[in-house]
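Worksheet for the structure shown next.
Here is chain A:
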Amino acid sequence: MTDSVQQSGLPALETRDLAKSFTLHARDHLSFAVLSDIDLAVHAGECVVLDGPSGAGKSTLLRTLYGNYRADRGAILVRQDGEAVDLVRATPRQILAVRRRTLGYISQFLRVIPRVPTIDIVAEPLLALGVGREAARHRAAEFLERLALPHRFWELPPATFSGGEQQRVNIARGLIAGHPILLVDEPTASLDAVNRATVVDLLQEARQAGKAILAICHEEATRAALATRFFPVPLKAQAA
Partner candidate 1 sequence: MTADLDQPVLEVRDLAKSYGDRRVLSDIALSLWPGEVLAIVGESGSGKTTLLRCIDGQIAPDDGEILFHSRSQGVVDLATLSESQRRRVIGNDLGYVHQNPRDGLRLDLSAGANIGEPLLQAGLRHYGRIRQIAGEWLAKVEIDASRIDEPPLRFSGGMQQRLQIARNLVTEPRLVLMDEPTGGLDVSVQARLLDLLRRLVADLDLAVILVTHDLGVARLLADRLMVMQAGRIIETGLTDQVLDDPHQPYTQLLVSSVLQL
Partner candidate 2 sequence: MNAPIAKTESTAGSYNFAYLDEQSKRMIRRAILKAVAIPGYQVPFAGREMPLPYGWGTGGIQVTASVIGRDDILKVIDQGADDTTNAVSIRKFFAKTAGVRTTTRTAEASLIQTRHRIPETPLKAGQIIVFQVPIPEPLRWLEPRETMTRRMHALADYGPMYLKLYEDIARFGRVTTAYDFPTVVNGRYLMSPSPIPRLDNPKLDRSPALQLFGAGREKRIYAIPPHTTVKSLDFEDHPFTTERWSQHCARCGASDSFLDELVVDDRGTRRYVCSDTDYCDSRLAAGGGR
């Protein structure tokens, strides 16, 4: 999958005229645009870092690319099996398939599924691909080991973990399935220097292995280490 993305020279992820606004019906149908005319392309082996001030819509853009937010217009083209899938027009079923196999998303905060042990949370994306439980847990253990999460935490649900610990679980879960395209939102925000370095290494390895990465990152050192290119996200004026 990764090879065909690389060889074709076509972007792994591409947007055309992407626009997103929100309408708050309870506030008298107040509408404001967050994104408009976004033309973006990410190729295999690239790490594009979104640039822009707070409130510019960087997180909104990532979420829209993932299908978590619905775009108003434009196209989001994801390369899968040699073909481009337009997520704006895709059925929910198709989007779920793209998320399962091709498009990964590491959010800023771990959304915690209650009562499930950490190692199973990390293993879940592999289970969704049909990998056996034992093999998936084994792989999850490898990631947790690499991210220096203490062994005694692995069978515990992450709800009571610190921000940094939760974020490491999040990273492991996001990387384990080896998705060719990764959307990453502040991967190192709550981490100390050591863990930050590990995450940077992991992301660099992914990029060198041919993944296409689109990231939001404020931390200077991480930006410098990861980015092959920057993409400015302009701040939109509020609509009346």
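Annotations
Throughout what follows, a contact is a pair of C-beta atoms (placed from the backbone, for glycine too) under 8 Å apart; a residue touches a chain by one contact, two chains touch by 3 or more; residues count from 1.
For anyone wondering why these and not others, all candidates are chains of the complex that A comes from, given by their letters.
Small disclaimer: the values here were computed from a predicted structure and weren't measured.
Interface remark: chain A makes contact in this complex with candidate 1 (options 1 or 2, touch as defined above). Residue ranges on chain A touching candidate 1, taken from their complex, read 22-26, 63, 67-70, 92-93, 95-97, 100, 113-116, 127, 129-130.
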